[in-house]
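One structure is given below, encoded as structure tokens.
A selection of the complex's chains, in situ.
Each chain gets a letter, A and B, in the order it is written, and its residues are counted from 1.
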Amino acid sequence: MPNLSPLVAGTWRLHEQGWSAAERLRWIERCTDLGVTSFDHADLYGGYTVEALFGEALALRPALRERLQLVSKCGIRLPGHARGAARIKHYDSSAAHIRASVEHSLRALRTDRLDLLLLHRPDPLLDAAEVADAVAALQREGKILAFGVSNFGPQAFELLDAATPLVTNQIELHPLRREPLHDGTLDALQRRGRRPMVWSPLAGGRLLAGDESPAAQRVRWVLGALGAQLGVAPATVAYAWLLRHPTHPRPVVGTMREAGLQQALAALSLRLDAEAWTEIWQAGAGQEVA
Amino acid sequence: MPNLSPLVAGTWRLHEQGWSAAERLRWIERCTDLGVTSFDHADLYGGYTVEALFGEALALRPALRERLQLVSKCGIRLPGHARGAARIKHYDSSAAHIRASVEHSLRALRTDRLDLLLLHRPDPLLDAAEVADAVAALQREGKILAFGVSNFGPQAFELLDAATPLVTNQIELHPLRREPLHDGTLDALQRRGRRPMVWSPLAGGRLLAGDESPAAQRVRWVLGALGAQLGVAPATVAYAWLLRHPTHPRPVVGTMREAGLQQALAALSLRLDAEAWTEIWQAGAGQEVA
């Protein structure tokens, strides 16, 4: 595993901020100063624009690169964009796509290497040997330092991991999506000693506001009550819920606001006990444990 | 695997009998005389009272201990009891809980060792290395002789088994709950040569009476018809259905009545053929095999 920071900054919404390159650089620097030195990209974020916005900012202070770990993804092709070149959204885990996407990412990010490349989705046409060869070639050339996957179930993980070691599986996990706790996804990672990354740790913000489903309301109430008791924000409790897992997940923090980042960072020194953790699980599930 | 008897006596309902210690001892002796020398406990049975009721009886004739195999479980904490010390029902597979629970079980059962300790449920926060260390220490001290799990799916079983050998998985299996036959749970046990234990072999009695769902009625009818044909009780056919599985399951017999125990024992010399077995499966499933 590349030496990622315990929290990873998500760039998913970077293009929505309307920031100048200098403002983007300031955000990168602020994250870095706070110890969040790893940045999570994908080729297609922002309609294939985010990597270049990031790279443009990084070009204002190239020496910063050495302090950062850059993660990107490939394997999905979107219609309506030159880089996707697709009629319909589809997966592509061919060697040609992987190489082309990585080389495009390197140019856009204005760097010579990705610290970590992830295959974005489990392609049903995945040819494990072909992917392994593509990865090995990119690693020999120094273009990627490590390789992993995202959104893989345990069987697809085992298939590809047997062909090329997967350092992580970036999964969606939060109290409203608990499946990876129970379907073997996290069991398989723990057995192999791999640390997951977690996207959407706050369910895209729905844990805190905007989702008025009974489950979301219950989770929000419990996060608020535990936060009040522990003297922290509800979001901090939500991050602590993830960090409590024995696989030591690395959450990808999607907020661009410093206050949000600070709430995530506060979770690094908060260990929930099993009972508080279960209260949150139970609020999401709408039932007590069996 | 400790040398458990082919049938295991369940103690789940021991506290409901209103028996004196002498009566409880008589029940233990009767089971033992019939070859049912293994007793299945859990820390929390009877609201954390059953182990002590059993131990009190055993103290009337301590030499009996050498003829018995004592199984207990830990890993669930219930509210409303000093020993659970919980606000809500939750799982706890921490080393501290495992040790504390085992030591409490030994005192309550008035014995120096458990022949087998089971982790009661697959805790989503299970730290396999921590559990393995706790188990190893308890085994070194002679406090537990063997270790296994209960209610684990195949992936969680594989995770923990890689850290510490699991001698069994005690699962719920009967014609109204056939999932372990098809979801990989029993496949994983057979592949590793481990014998399951089976709780609720008569679906808590619903196979015989009280459940008027179409499935239960169908199963009851088939058990009755096969029993009439074979000259045994319907319950005997239900036990034989379990014993027919190639993993050689050990049913946990919940009845405290000797007649019920005898019906279970009769199944040990009854081998159903595949067709009779399938008639029962089909009655539970409400459809023929594919």
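Basically, a contact is a pair of C-beta atoms (placed from the backbone, for glycine too) under 8 Å apart; a residue touches a chain by one contact, two chains touch by 3 or more.
Computed from a predicted structure; not experimentally measured.
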For this session: Quick one: how many copies does the complete complex have, if 2 are shown in place?
Result: 3
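What we mean here is this: only the chains that are shown with their structure count from here on.
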Seminar exercise, completed: Chain centres from averaged Cα atoms put chain A and chain B apart, in whole Å, by 42
Seminar exercise, completed: Per the touch rule above, chain B residues touching chain A in the complex are 76-77, 86-92, 94, 121-128, 130, 151, 153-156, 158-159, 162
Seminar exercise, completed: As the complex stands, chain A meets chain B at residues 154, 178, 181-184, 186-188, 190-191, 244-246, 274-275, 277-279, 281-282, 288-290
